[in-house]
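Note that one protein chain of the assembly has been removed; the remaining protein chains are unaltered in position.
The chains carry the letters A, B and C, assigned in the order they are written, with residues numbered from 1 in each.
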């Protein structure tokens, strides 16, 4: 990675041991990467792994539901020595992976549950998009290898409101609504806005259904995000579904 | 309307001169009706019209984004002398029609815009559903002429996020998500939960495209809500679209 | 039914003891009705029932996959003494309910299976629509009580291709495609084109899941078709789903 860019960088919000971390590592093969998570513990191992592999990364503890915090994190990170960016470096990839899980019978659902879902999925993504889109627009004018990209992690609950999932689906539907709206507003301006529907369980050390390849591999998901990023603007995908081969759908 | 029920009643939230008022008048032909709107001015004419036609109605100024206010309005109204309800009267129809319009380029959209949309569409409907569902469940046990019904007014923006509609669509998608979730949780318990996609402009004194029948008539929309309410539980519709014959879609 | 129309009539293709028969009986309360089915045995009891109830009906044995046969049936029936129609009587409602069931593992599916599905759903509906639309267009110019209507019976398989349903879904998807295309072409000309998704089992003497109201009642489905027919052109529904309250979806 000696040739890692000084003029381009990426950001991933919602980094943990699963999808977010895998996406950060995948994009770190090409770009210095900013990692956001509420807690340092969530991204620290990934930052270390990227650095040890010869990449450049910095984590910033950030509550995405706080607009000022998101903007501040972006400014702080791009100015940091860890990323070694040029003064006019461009943001070419922004991935929003922050999430929260809520599942309750509707009459037991509390306002706080709905808050959690909407704060992360609607307000958090709103903040992240407002902070990153002006930078992505600047990259359009440059001759970047791939079109500036905004990728959003969705779920089955983004297209289907199941019993006991009112709070969870409200947030996921809202996030998909915003993503579609951005695709239609910023696509013609040259920004690739894509929504990925994760349909199935994601494999992790503590969660494995025991079926070989029977759960989504975070690395494979990350590859799909990278593929989306590499699509030329003559051929943009707006929505991609991914699921393990054994998943019922 | 001499035979207007004393044991059954309906509630409509989001009453104004358009759809909400027309729905209230339609349901008032069969049931005493509670009308909610933020301002008394929004529902007063409709309440008068219902009363003069021999129906029974009461309006309660209510901010649906305030959970306690919604519950209080329901209690106050059912106890009011205007509705003349029996002590154990049952709620058989609840219509959520509250809405707000937001349209802005995304980078000009402010948190307050997103708030407005989510407060009315997500939190407001959440409050309304939590306040009414326990009452609708009680009606299931009774032998009501039509299954207890919860109808929600949606829009094209509930299934499509267009450019400049990020805030608006976020709320409409979220409301549809909750509605679907409720349909799947409460349908098998006997409650009819339906979402109506209003696709096109609604005719009003100050808004008319000049094409004969070229805009949605509030009375025709109200008829569709009443039809949904009369469906037997062997044949529930979950989602209905309505548009004028000249509408492109 | 003394006042049954002499100037308006309806046609239902695919009449048997279930949905088709119930729809024919429902529309026969307002209009003389033409019933089509491949075999006389399929519609005979319904014709008799309509006649005994004071309505007017005629059945014509017709293979809908034969374009000439469909046109011939329409001509023969309108000229028949049974319907007592005026010379310039208008067709105001055409319902296409013909269907066929196919379910097989894909590698056991034969060309004949695919044929059956496409003949009834694609070619048959194509023939029916081509034969009836010119007549429905003529009715637009008249002052009919309800807009001329073309209603098509669909199924869950019209929006979802499940395992072992390749042949069945191919036909249902194709029929929905044609219906949508007609709605967009003929809607602005004043014809109401609607597609109904029947999602669940239909109750019949030989098919009952034993759950009270747990299967679709043909009469309730027929009521939904009638409701669609009565919508004014300021408020057309293009797609309606119906299912029993206990149905998973």
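Side notes on the structure shown:
What we mean here is this: a contact is a pair of C-beta atoms (placed from the backbone, for glycine too) under 8 Å apart; a residue touches a chain by one contact, two chains touch by 3 or more.
Since the structure is predicted, the reported quantities are computational estimates derived from the model, not experimental observations.
Looking at the complete complex, one finds that the omitted chain is in touch with A, C.
Touch with the chain omitted from the figure is made, among C:146, C:176 or C:203, by C:176. Listed by residue number, the positions of subunit A touching the unshown chain are 147, 184, 187-188, 190, 192, 203, 213-217, 220-221, 223-224, 227, 231-249.
With the whole complex as reference, residues 67, 105-107, 109, 111, 114, 118, 122-123, 126, 129-130, 133-134, 157, 160-166, 169-186 of subunit C touch the missing chain.
Criterion: only the chains that are shown with their structure count from here on.
Using mean Cα coordinates as chain centres, the one most removed from subunit C is A. At the interface between subunit A and subunit B, over half of the residue numbers involved are used by both copies, so each side presents largely the same positions. With each centre defined as the average position of its C-alpha atoms, the distance from subunit A to subunit C rounds to 48 Å.
Residue positions 184 of subunit B are each in touch with at least two other chains.
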